[in-house]
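For reference, the structure discussed in these notes is given below.
Here the complex is missing one protein chain, while the rest keep their positions.
Coming up: subunit A.
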């Protein structure tokens, strides 16, 4: 087993954890998308088949699932933009850590707004 190096550019700190998060969210979104294209394709089977399957997305437990999915996408999207900035912006590598905090702050704000709206629409009323 290699011993732990005393801090490198990538290992062990914010840079590594943001990479782990980016990788996991990427895979989650990918598998969702496979299923999502299949469920949407039911519009070619019959209107009732589609409406029945989409009905499953409207129950309260699924509302939490959708919120989790959107949380994954919003993190992947904002952190993806951070990766792009690190690669293409002259000072990107220098400010990568500050940009990660910006990503997390924006993520919290976006998710608060999204969750309030989505959960009150899907859990409230009707």
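The criterion applied here is as follows: a contact is a pair of C-beta atoms (placed from the backbone, for glycine too) under 8 Å apart; a residue touches a chain by one contact, two chains touch by 3 or more; residues count from 1.
One rule holds in what follows: contacts and distances are computed from a predicted model.
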For the chain that is missing from this picture, which UniProt protein name fits: "ABC transporter permease", "Formate-dependent nitrite reductase membrane component NrfD", "(2Fe-2S)-binding protein" or "Succinate dehydrogenase"?
"Succinate dehydrogenase"
Just one of A:16, A:54 or A:105 touches the chain that is missing; which is it?
A:54
For review purposes, identify every residue of subunit A that touches the missing chain, sorted by number.
7-9, 13, 23, 26-27, 29-30, 33-34, 37-38, 40-41, 43-44, 46-48, 50-51, 54, 57-58, 63, 66, 70, 73, 77, 80-81, 83-84, 87-88, 114, 117-118, 121-122, 126
